[in-house]
Structures are given as C-alpha cells and as structure tokens.
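Only a single protein chain was left out; the remaining protein chains are all shown in position.
Order of writing sets the labels: A, B and C. Residues in every chain begin at 1.
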Amino acid sequence: MSLSVVLFLVFAVLAIGAAIRVVFCHRIFHGAMWLIVSFFGVAAIYMLLESPFLAGIQLFIYIGGVAVLTVIAIMVTKRVMAPNQRTLNDPVSAGIVALALFGVMVWMILSLPLPMAPTAPVIEGGLELLGAALVDPQGFLLPFEVVSVMMLVVLVASLYLGRER
Amino acid sequence: MIHPYALVGLFLLVAAIFGVAPQLIAWYLSPKKPSHRKLQAYESGNPTFGETWIEFKPQYYLFGLAFVAFDVEAAFLFPWALAYHQLALYAVVEAILFVGLLGFGLIYVWRKGWLTWM
Amino acid sequence: MADVDVIAVLQEAIAGGGPLWLQVLLRVAGAFGMALVPLVSVVFLIWESRKVIARMQDRLGPTNAGTPAGPWAIFQTVADAIKILTKELIIPEGADKVVFIIAPVLVVAVAIAMWAVIPLGPPETGLQVVDLEIGAFYVVAIGSLAPFSMIMAGWSSRNKYADVGAFRAVSQIIGYEIPQIMSLLVPVLLAGSMSLQEIVASQDVAYAISVPLVALVYFLAMLAEVGKLPFELAEADSELVAGYFTEYSGMMFGAFYLGEFINAFTGSVVFSLLFLGGWRGPFVDVVPWLGPVYLLVKAFLVFNVMNLFWASMPRLRIDQVLAFNWKALVPMGLVVFLVVALTDKLMWRAGVPEGWARAAGLLLSNVVVGGATALLLVWYKRRLMRRRAARFAPAAVPAKAEA
Partner (left out) sequence: MDLLATVPLSWYLILGAALFCIGVYGVLANRNLIVIMMAIELMLNAVVLNLAAFARFMEPARIQGKAFAIVTYATAAAEAALGLALIISIWRTENTVAVEEIDLLKG
C-alpha cells in the first residue's frame, strides 16, 4: 500500500467514526466536539485531493464558523437537554432507511466506470483562475453576487430572529 | 522530493507533540494527592450552588451570527484578492458591490439597534 | 575525506535529492527546530515583558533575591517552568475529564502550528518549513481553531467563572477575526500572492508606510485576538478569577499561559511579515543571514508596543469591546479594504508606475479615509454633546415628559 492509500484510510476512518459519534452522542456538547473531528478528517482528505484552499475553507468556515455557532447554540440552550434523556426517536427504522440508501449509493458508485487515477496533474495558479472566474460575467459572477445577497439575508434575518425583545 | 503538503502534516504532528509533551512530563513529575476539598470548584470558597452550567444570554449568539456572514464573505474575497492584478476595473466595482451589500446590512442592523448590548 | 562526503550528501538532501530516509530525518529535525523558535523566544519574552512592565509601573520586577536565577533574574522563566512542572495537576470533581485534558494540549498545539508557514529569512537561508501557496490563509484558518480550546476549557471545568470567561473570550475572538482578515487581505491583494515569502518579497515599500490605516486596524484586531489589555476581559483576574482556565493548575495552567505568550509573539511576527517588510532590511541581499535578525528585531518591537498597552491601559467592558469591533473596526476594515483596492486599480489604469509613486497614492487614500473618519467622529461627538446638553437643560424637561 502506498502512503496516500494509508493516509486516506486513516482520515476516512477518522471522519466516519467521528460522524457516527455525532449522531449517537448522549451529551450534545461531545457531539459538537466529534463534529469538529469529523470536519478535520474531511479537511485532511482535501489535502490528499491536492486542494489546500478547500481544506483551509473547511477549517475556516466549517470549524471556525459553523461549529463555533453550534457550540454557542448548545451553551445557550443548555438546560433543556439533560444528558440522560432519551435522544433517539425510532432508531431502527431510521437505521434501515440510512443503510438502504448507503447500499444503493455504493452499488451505483461501483457500477459506474470511474477513473482510477486523475487524468492530469492540478494546474499551477488554479486559485487565481478561480478568483478571476468569480467576477467574470461569463463565469461565476451571478453566484458570486447571489452569495452576497444570501449573506445579507443571513445577517439581517438571523439578527431579527435573535434580537432582544 | 517530499510533497509540501506532507511537510504541513509533519509540522502539525510536531506541534501536537509539543502540546502533549509538557503535560506528560508534568504528569510524571507532579505529586498526586487528591482530596475532596481540593477537587471542589473554585467559586470564591463557597460550595457551588444551583445549576453549574448556567445559560447565557442569546445576545452572545447574535454576534456569532454576524460573524458567520462576514466569515463567508472573507472566504470569497481571498481568491479575488489573489487574482486582483489581472482584473479590470469592473471586477473591482463588482467586489465593492459584493462587500457593500453586506456593509449595508451591517448599517441596517446597527441602526435598528440589534447590535447594542443590553 | 569522509567528512567531505557527509557534507555533500547533506547538501544534496537539503536540495531535495539523495536517500529518502535522510530527507525525512532532516525535515523532521527542521520542523522541531522551527517549533522551538517560538518556545525559546517566549522564555526570553516572558522575562522581558515582566521586567519592562515592572519598570513602567515603578516596580523592580523579578530579581534574583535568594534564588540563583542569574543576573537580573534572567533565568526566572526557566525556574518558573521547572517549578510549574512539579506542581500537582488537579482535575476537579465535576469536570469532564477528557475534554478538560485536551484543552491545554490544543492551545499550545494551535499556537505552534502557525509557524509552519512563517519565513524567518530569505528563501536561500531555508528558514521556513514550507512555503505554502496559501500561507496567509493557512494562518487565518489555523487561527480560527483558537476559540475551541477556550470553549473546551470553560465548558469542561463546571465552574461558572470559567463558563463566563469562555463565552466572553469566544465572542471577542470570533468578532475581531473579521477586521483582522479584512486588513490581511490588503497585503495579499497588493502582493498578488498568499505565500508569506512573496508578500515579504513584494514589500519594496513596507505596507505599514503605504497603507498605515490597514496596519492600524490589523494591529488593534490582533491585540484583541491575543487577549492583551485593553481587551483582556476573557481573563479579567479581578472579576472572573482567571477566566476560562480558572480550574487549571500546574502545567495545565502553564500551557494556557504559554499559549497566550506564543500567540502574542506569533502575532507580532505575522504583523512584521505583513506590514513591516519581514526579513527585509539593509544588506540582506549580501548577507542573507541578517534576515532573521531583522525579523526578530521587528517582531520584538511590535511585541513591546503590545506591552506598552498592557502596562498602561484599563480593561474594557464586554459591551464596549463588542461595540468597538462591530461599530468601529469592522466598518473601518471594510471601507479601507475597498478604498485601497479601488485606488490601486485606478492608479494602474492611469499608468502610475509601481513602487514609491503607487505607495504615495495609497498613503494619500489612507490619509483621506483616516481624516474623514476623524471628522465623522468629531461631528458625532458634537451631536452627542448637544443632545446631552438638551436633555439635561432645565428647559428641556417638559419636552422630555411629552415624549
């Protein structure tokens, strides 16, 4: 086995194991901590895919933003979920649905003719191209500005919902 | 030739070692004589009363929300700033629009007083 | 003869050839060496800042009274480190043990992890672990992990003071990340690269001279990020015991103390790299090994400006800290970022040559923005005073009752 296969397996097991701990957590704060571990594992997978920018964004938006927000939400609503309360609703049928979905997905993935190795090496300066494409009217200008509108909505709406009354 | 990303991983490992090593040394060297009084929470000498995990004002949460909006904005500006030298003037105007919309939102919530600590 | 061979093989391995095990060994040694730089510097800087702050406050600071800590107690920090290693590690009864133990490990690891991309000297000295093409972004991304050690410490301690301290620290740190990133984007934009080595190389005119307002915003945000006074309210020893690490003792407490100083020093180094020209200085192109000296001297000066604040400022309240961020630094960061981007692009269109001419234009734009801000503040203060006067004047009392 080459080093990249070993690293992939290590980080994949880390990400999946931590994700399982998230959905089965008894104490929700621990769930949030495992969520961060899972995100970190996926960030390492991005490094294996040779896109450090996505790994950085994973740390920056997911861990630094979303996970922090989740932890704050947990600490604000702390009292309502005592650690020994029942946390799952009907785990058996949900498990059957999830496993069936996973089976179908794996079957589809394995039946597709997918490449074993990348067709070409990553290009130098891909990030600069991305930056230029984001403001290019023929490229991703519309999504770029829509993201700005979306963030405006997030800022105003969420502060409206959470304001002191 | 070692891949540069492998070096980042190596350095993170070294950083983790530097984080763990002092604790291990201290654990080996330090005396271990726990007692009930010693293990109580330091809350000004009194035994802790009520629920220890107090709830916080949702106000703290508002600033977290505002942070996420600007966080995402900044993440988009990184590739833009990288490509800045090859961009024309209209691309800068687009970025001004991009940031300006969120700036407008900031001014709005400011005027509404939702950023004021109560 | 054998000696010559060893040197040749080593040189080959450094250049990226030769046997793999030797390369890996060299890289591991290099990583350990780089990680030791902040630790060794901090041992000196803790002593130095204690001494300097003591002098500012008309005290003597550590002296070698009774202990063999060297002249002027120069080995005081070493003695403290040895002492703290032998102190009992107390884990309180109610604590969540695993999280409680991970938090101090994480704080040191995150503080050191930033040093992977920091170039201590010019490329030919090789004093950098890896020149990542997203170096500046790496610093930001690793920095965004910092709140977690605080949350974990505060939550796991089962102590109200620790909880409150953690919450304050987190809302402060995540808020001040925004102006920090906005002002960090300006060097990235002007250099056209996120590699810290290239940002340093592009500073023919240090960015602190061409865009001083951005440097100011970055410095203030950094001050809050590392939790120095006047933004020290996460610890607030007079009201919250010690903030989020109240329950920690022995080396676990030491880890937080160490992490705080490493963060302050790393912040100074990054500030020097981004705005003060990093390792650049006279004669570096002749003697490349002068580079690290210049960088460390600059970082030392920045660190001492922080000490100046530390020794002389009172502590702000939480509402003041958050208001200063969201109502002053964030708008300022956004405006100055856009103004710099627009001015530079307009000058490029007008054909202003790179170098001093561009820098002068950017400086002018910064002065204009700074002046406008000052005028706005003066106008705002006048209006505030007028309103206050109107409210407290006797004639205004019926009007107030009416409203």
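List of remarks:
We take it that a contact is a pair of C-beta atoms (placed from the backbone, for glycine too) under 8 Å apart; a residue touches a chain by one contact, two chains touch by 3 or more.
No experiment lies behind these values; they were computed from the predicted model shown.
Shown chains touched by the missing chain in the whole complex: A, B.
Considering the whole complex, the residue from B:Val14, B:Val72, B:Ala91 or B:Val109 that touches the absent chain is B:Val72. Think of the hidden chain as still there; on chain B it touches residues 2-3, 6, 58, 61, 65, 68-69, 71-72, 75-76.
What chain A contributes to its contact with the hidden chain is residues 2-5, 8, 12, 15-16, 19-20, 22-23, 25, 28, 31-32, 35, 38-39, 42, 45-46, 48-51, 53-54, 57-58, 61-62, 65-66, 69-70, 73-74, 76-77, 80-81, 86-91, 93-95, 97-99, 101-102, 105-106, 109-110, 112, 114-123, 126, 129-130, 133-134, 139-140, 143, 147, 150-151, 153-154, 157-158, 161-162.
Definition applied: only the chains that are shown with their structure count from here on.
Taken as a contact graph, with one node per protein chain and an edge wherever two chains touch, the assembly is complete, since every chain touches every other chain. Central chain by Cα centroid: B, whose mean Cα position is closest to the mean of all protein Cα atoms. Of the two interfaces, A-B and A-C, the higher number of touching C-beta pairs belongs to A-B. Centroids of chain B and chain C (each the mean of its C-alpha atoms) stand 14 Å apart.
Mean C-alpha position of chain A lies 17 Å from that of chain B.
Note: centroid distance chain A to chain C, computed from Cα atoms, is 29 Å. Under the contact definition stated at the top, the residues of chain B that touch 2 or more other chains are 8, 53-54, 56, 60, 64, 66-67, 70-71, 78, 81-82, 84, 87, 95, 99, 102, 106, 115. Listed for chain C are residues 132, 137-138, 155, 163, 167, 170, 174, 177, 194, each touching two or more other chains.
Against chain C, the residues of chain A that register as touching in their complex are 29-30, 33, 36, 52-53, 55-57, 59-60, 63-65, 67-68, 71-72, 75, 127. On the chain B side of its complex with chain A, the touching residues are 5, 8-9, 51, 53-62, 64-73, 75-76, 78-84, 86-87, 91, 94-95, 97-99, 101-102, 104-106, 108-109, 112, 114-115, 118. Interface residues of chain C, counted against chain A in their complex, comprise 99, 132-134, 137-138, 140-142, 144-145, 147-148, 151-152, 155, 163, 167, 170, 174, 177, 194.
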